[in-house]
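What you see is the complex with one protein chain gone and the rest in place.
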Amino acid sequence: MLSMSAEIILEIEDLEIDLLRRGGPVSIVRGVSLDLHRGQRIAILGESGAGKSVTARCVAGILAERRFTVRGSVRVEGVEFARRTRKQLRPHRGKVALIFQDPTRTLNPSMRVGRQITEALVHSGTDKRAAEQEAIELIGRVGIADPEQRYHNYPHQLSGGMRQRIVLAIALALKPDILVADEATTSLDVTTQAQIMRLLSGIIDETGMAMVLITHDVALAASVADDILVMYAGKIVEQIPAIDVISSGEMPYTRALVSAVPAMAEGSELPVPIPGIPPDPAALPGGCPFHPRCSVVLERCHEEEPPLLGLGDRRAAACWHAELRSLSTAAAISQGAR
Amino acid sequence: MTMASLTPEESPPDSPRGDTVLEVRGLSQEFAVRSPKGGLRKAHVSALAGVSFSVSKGETFALVGETGSGKSTLARAIIGEPAPKAGQIFLNGTETTTLRGPALLASRRAVQMVFQDPFTALDPRWTVEQLVCEPLQVHHAGTRREQLMRVREILSQCGLPPGRYLERYPRDLSGGECQRVAIARALAISPDLVICDEPVTALDVSIQAQILNLLAELRDRLHLTYLLIAHDLTVVKALSHRVGTMYLGKLCEVGGTATVFERPAHPYTTALLSAVPPRPGFKAPTEPIILSGEVPSPLNPPSGCRFRTRCPIAQPVCAEVVPEAQEVGRGHSVMCHFPFEIHDVVASRSTAAI
Partner (left out) sequence: MTEAVGGPIAGGGAGALPLRGSLRTAWVREQRNVKRYLRNLEVTIPASVFLLVVLACFFGPWIFGLPGANAGKLGIQYQLLPLNSPGHLLGTDINGNDLLSRLLHGGQVSIEVGLGATTIGFILGSVLGTFAGYIGGIVDAAVMRFLDIQLAFPGLILALAVAAYLGPSELHVIFALSFFSVPGYARLTRAQALRLRERDYIAASRAMGASTWHVMRRHMSPNIMPSMLTFAFLQIGQAIVAEAALSYLGAGIPFPTPSWGNMVKVGQDYLRPRPDFVLIPGGMLFITILVCNLIANGLRDVAESEAE
């Protein structure tokens, strides 16, 4: 559902993040740029090692300062978030809320869930009594029955789906402008996932929040997001409207990723595997990082890494084939115009 | 690697046949846990309640369910980890829950399991060779030389060239490679039944595809029988001939995959199928049915039909009478008082909403 207003709420420009490992720094994110509008929903699609989670944490301002080196710019509502310490970001806490995959690890097991929500509110200035009321409201808003009862529960007394709702409640408590969900529904059952996604959609419509959904599930991304960004080896390799991702991905990786999911094509049952494994960020192949696994690899792909080429109409792809195609289209147009 | 294709063949009705590899009758499992109310008395979790089904030779039977459904407990009960509290398990016609000693060891040879997490399923201190050879050693199958040959053979079949992999340790391998080793280990002793407990859940998408294809290829080549435990319905559709859905320890519906997925009889199966994000190769049987509430606690399951607390079409009788299995089609049975009625209800709701 497209509900884009002109206001840009998140701007990432040439973001590069290195992880400091024993053998030296490893490039995890190698130049990501994107613009997010208020109310827009995007999905970042990719496999492990693609750099999606690190990007998310950087945007949320919680990247461990000592282990990561950040270059480039991340601006949330005009405020620079990259290379800022926690202290510097404190007044802007809550603008970006991040939910993780495993609610059990996000929640403090020895604290009642209601109090965990209240704490978030109190830290941002609400007084205790009002915070408690608001927390109970939030619990109800995320679809949990008997909020006053549930306020006093410990996390282990709640099911996985309920815990994730509480995590969502904590995230919403600070009225974020951007919600980043990092594989937030991956460990949930499919029916619970459907419940949570419906809940999220409703809240996003209500509040006009923007959402960044990070996932490896193509179908989920396609059903929930407006636009999809595909990440591979630390870069965005394709940008495409969600409705088109299943049928007309430009970059071979996108198409391969789609075919690798079962039941993506009419009739054929088994998914088509992608040979090889996702590359280790410390040992990226030269040229296009996908070339060792690409079924339509060209000479050029071994040597030069293709840039992300805008193809108009909310689309972009980092692939030499895409460049060739757009050049020939341009040539055809200019010929036709003669 | 060529794409193995699946031709889902509907197997005949659920009656014991000569070539039934696995038959489970009235299987129940309970765990004693500390009572949440405190005190000395232990509370009991009813993880499985009277589950019955059978798997024929060469077939892939999938058990689908969500958290708390009991599908993993069922898989482990079949391999005796731990043995079920009640019910019977027939492997190739022999009842196994009462076996002890050498007879029990012999029955273990017939069933092997592939676990969900490839890293914890392999002893980190053992080499690939030792790992795959273990079942052969435990069952004293062949001489040392024959065992080694068999290990090499099965590793090749699983896509791991022996020369490169025999001396490696699990920590040097990727998730996909580890899972291949686990599969090789399961197949080393040529079991009659391979239980795959969420074999691809912990893997990356592209690796999932590799392993699924491997499983299909091995099945076709070696005429294997699989009991597939999964929560991903698209994986089930890709690989299985027949499917059974489970909820809170009970089997809700059993039938041929194509039949059940096209027109499920049980409301839970329907809700499950409708919750899968849509894609071209997977048509949901109805509009999305969002279930209300949460899964009840297995410490105190609902009376009558366990699904009734979240069922869109629950009636008073559902609270009083436990539904029995009834045949609603060829090889298709369901435990519900109102099979198929969910479709009418959903249809009328969507027309009302317009």
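Note that the chains are named A and B in the order they appear, and that numbering of residues resets to 1 at the start of each chain.
In the analysis below, contacts are C-beta pairs under 8 Å (C-beta built on N, C-alpha and C of every residue); 3 or more make two chains touch, one makes a residue touch a chain.
The shown structure was predicted, so the numbers you read here are calculated from the model rather than taken from an experiment.
Participant: Among the chains present, which touch the one that was left out?
Facilitator: B
Participant: Where the complex has a chain not shown, which of B:Gly65, B:Pro84 or B:Pro135 is the residue touching it?
Facilitator: B:Pro135
Participant: Decide which residue listed in B:Lys42, B:Arg144 or B:Arg349 touches the omitted chain of the complex.
Facilitator: Touching the chain that is not displayed is residue B:Arg144.
Participant: Looking beyond the chains shown, say which of B:Thr98, B:Thr120, B:Ser292 or B:Ser348 touches the absent one.
Facilitator: Checking each option in B:Thr98, B:Thr120, B:Ser292 or B:Ser348, the one touching the absent chain turns out to be B:Thr120.
Participant: For the chain that got dropped from the picture, name the residues of chain B it touches.
Facilitator: Touch with the absent chain occurs at residues 76, 79-81, 104-105, 108-109, 111-113, 115-117, 120-127, 130, 134-135, 137-139, 144, 171, 182, 185, 189.
By definition in this document, only the chains that are shown with their structure count from here on.
Participant: Can you list the residues on chain B that touch chain A in the complex?
Facilitator: 1, 3-6, 66-67, 174, 176, 204-210, 212-213, 216, 231-235, 237-239, 271-272, 275-282, 288, 290-291, 293-295
Participant: Residues of chain A touching chain B in their complex?
Facilitator: That would be residues 47-48, 145, 159-162, 189-195, 198, 216-220, 222-224, 246, 256-257, 259-275, 277-278, 293 of chain A.
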